[in-house]
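Only one structure is covered here, and it is reproduced in the block below.
Note that this complex is displayed minus one protein chain, with the remaining chains in position.
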Amino acid sequence: MRLSHIRKKGIGMIKDLYELAPDEQGVIVAIEGGRRHHLTDLGLRVGKRIKMVTRQPFKGPVVVQVDQVTLSLGKGLALKIKVEVA
Amino acid sequence: MGHPNVGKSVIFNRLTGADVISSNYPGTTVDYKKGLMRHKGTDIEVIDVPGTFSLEPRDKAEGVALTMLKDNPQARIICVIDASKLERGLYLALDLIEQGHPLVLALNMWDIAHDKNINVDAEKLSSLLGVPVIPTVAVSAEGLSLLMDTLLDAGTPGIAEVGKRLRLAGLMTSQACEGCRGCLLGKACGEIPEHLTSDERWAMVEQIAQRTVTVGHYRHTLKDAIGDYTVKPLTGTPFAIAVLYAFWSIFSTFSGLITDGFMVKAFDLYWLPWLQEWFPGGPGTWIYGVMVDLGHVKDGVWTASTTCLESFGVLTSGLYLEIGVVLPAVFIFYIMLALLEDVGYLPRLAVLMDTFLHKIGLHGYAVVPTILSLGCNVPGVEATRILETKKQRFVMMTILAIFIPCGAQIAIMHDVIPRYTGFVMAYLFLGYFVFGFLLNRVIPGTTPDIIMDVPVYQRPIMRDVRRKVAMRTKSFLKDAIPYVTLGILIVNILYSQGAIDALAKASAPVFEGWFGVPRQTAGPLLAAFLRKDLAIAQLSAIPMTEYQLITAIVLVSIYFPCIGTFFMMLKEGGKAFFGSLIVLICVAFTWVGLLRLVWNIMGVQ
Partner (left out) sequence: MRRVWQGYFAFLGMTVLSCGLLEFLAAAAGHQLTFPFIAFSTGAFRGLWGGLVTIFSGIFLLRGLGDFGEVHRMAKLLMGCILLWIMAATDIFALIAAAVPSIDSGRWFNSGPLFLRALAPPYTPAVILLPFSLPVMLCLRRFGVP
């Protein structure tokens, strides 16, 4: 667990998307990095509710659900999306 | 225009009847296609544009779309949106409205939205945007004629208009406001804007979506559960193993049935003897030898061949190979590929494979060119376009051309060394990963992470499947027959001139010394430049041990792309292609040499 990335803030904890457990949900609070527009194109924006579906082993991608749409994101990207778990 | 995979190509096909391939993974349409449709007596030109997420071009495909718009200011646009993903599509729609072209919104995949309990108020949406909005289900052609009728009457509202309408819908407070940005974003009134910033556009999108989209209770259905399980690693991997088993098993059985069950008989018992009898010239003449039967010398006497495989005639071996062996294999391959595509399984496979492919510097997307290459290397190399960075494209192109045998090769291998085909394929795949890994390390650059939609499972539309299979098979045949014919012709002529023998003698040290195969493999290797399946067939006619044959076949598969692939690589890779060649030569010597070493260690010849 990367403790430096888990801080308490307000109601829920803030984690990297990558660290969500399967079926865990939350709201996106921040998206770092230069590929923001790629993510927003696909519907991942601050304020959106996001749910983790599954992770792939060996540092593989994650599969998430936003707005009833399922998509897959690489680990690097998933680390850059901060989610408030609720 | 619209996002990737919203059904643009399907609509295009339904409107024009033109053949375009539509799939649910990105990168299927990379060049725009033009077609003609008849509507109420007039011919209208329709253009299918590659999917774009916005009008800020970020890769080749999007750049193409933007150019299209600029070049055709009079064009009327059908903006296709996935009704179950309205917000995404609205962003592009607003962008297009800003551009000022006459526009109609096709709210496609209405059926899927319905299944997901998502409802979009099309009329409200239309009144807010100021453009007509038509719900469609492209795969069954619903709503399309209405779409076309409306398109011809479409107006050009502009973005200020949209703001105005939103205000009218109850958003804004000030009467004097004419729909400027300020109101939308909760600030003071400002000037009438021409263009919105990205964030502002998204804010507008959300406002519109709030008023038009209602989502019912999301029930997790059986289909969804299976959809999830097939993408989760623990359950998805066994499933993938099963799917791949089915793929290979059906492929084997079908090609075995058609080729061994019928084609061999047809060709060896009817076609060959008939030609041998009827063809002018008769045995011994040059033209007979080249076109029909080269025959062989046994005990000092020239004897005719008994099978099409060994006869080497253009009309005999050539036709037998392409129509008897390769065509059935390629046909069943394309059928299964189209079914897997349409059902929605491929993106899940890509996610499962992404982990491993990332280790060799590629994406899960790379599954697509790889699988395509198993049918024919030419579209496989073409498909490398969907990879984002130059490095990825280079690595993919190189290892595809070197290590992935095309359906034709596999079919002939199956025919010639049925017990070892599996081994050869495994060895090649191993090389694919090993060298992919090495190349990834050696070449500078990083691979971006994967971002991909995972679509809902749906029933494959037989009509589209048929169309895709027909298209792909036809283009395969167009490439195959001329080159095989040419190949056999050239090789036979060279044989009769003794050029092959000279070449064989000259390269003997390499072949016999390093690779451990008889020198006559030089001949087929030459033919391999034209068609690899032909080369493998010719190899089988040269006397050598089984192990030598295996080595030779691996060598043929690796050493040089067939002419079709050669040109495609030049086209896609440009100068990088020569880098590929160098890699190729290195690989040929090392990987095949390694094989020979393995034989030596095992103590076989």
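Order of writing sets the chain letters: A and B. Residues in each chain are counted from 1.
Note that in this section a residue touches a chain if its C-beta (ideal position, glycine included) is under 8 Å from a C-beta of that chain, and two chains touch if they have at least 3 such contacts.
Bear in mind that the values here come from a model prediction, so they are computed numbers and not experimental data.
Enquirer: I'd like to know which visible chains would be in contact with the absent chain if the whole complex were considered.
Expert: Taken over the complete structure, the missing chain's partners among displayed chains are B.
Enquirer: Could you tell which one of B:Leu36, B:Ile241 or B:Ile585 touches the chain left off the display?
Expert: Candidates B:Leu36, B:Ile241 or B:Ile585; residue touching the omitted chain: B:Ile241.
Enquirer: Which residue, B:Leu269, B:Ile287, B:Met462 or B:Leu597, contacts the hidden chain when the whole complex is considered?
Expert: Of these options, the touching residue for the absent chain is B:Leu269.
Enquirer: In the complete complex, the non-displayed chain touches which residues of chain B?
Expert: These residues of chain B touch the chain that is not shown: 220-223, 225-226, 229-230, 235, 238-239, 241-243, 245-246, 248-250, 253-254, 256-257, 260-262, 265, 269, 422.
One rule holds for everything that comes next: only the chains that are shown with their structure count from here on.
Enquirer: Starting from the mean Cα coordinates of chain A and chain B, work out the distance between those two points in Å.
Expert: The computed centroid separation for chain A versus chain B comes out at 31 Å.
Enquirer: Would you mind writing out the residues of chain A in touch with chain B in their complex?
Expert: Touch list, chain A to chain B: 22, 35, 37-43, 45, 53-61, 63, 67-78.
Enquirer: Mind pulling up the chain B residues that touch chain A in the complex?
Expert: It is residues 53-54, 56, 58, 84-85, 87-88, 91, 116, 118, 198, 202, 215, 218, 227-228, 231-233, 347, 350-352, 354-356, 358-359, 364, 448-456 of chain B that touch chain A.
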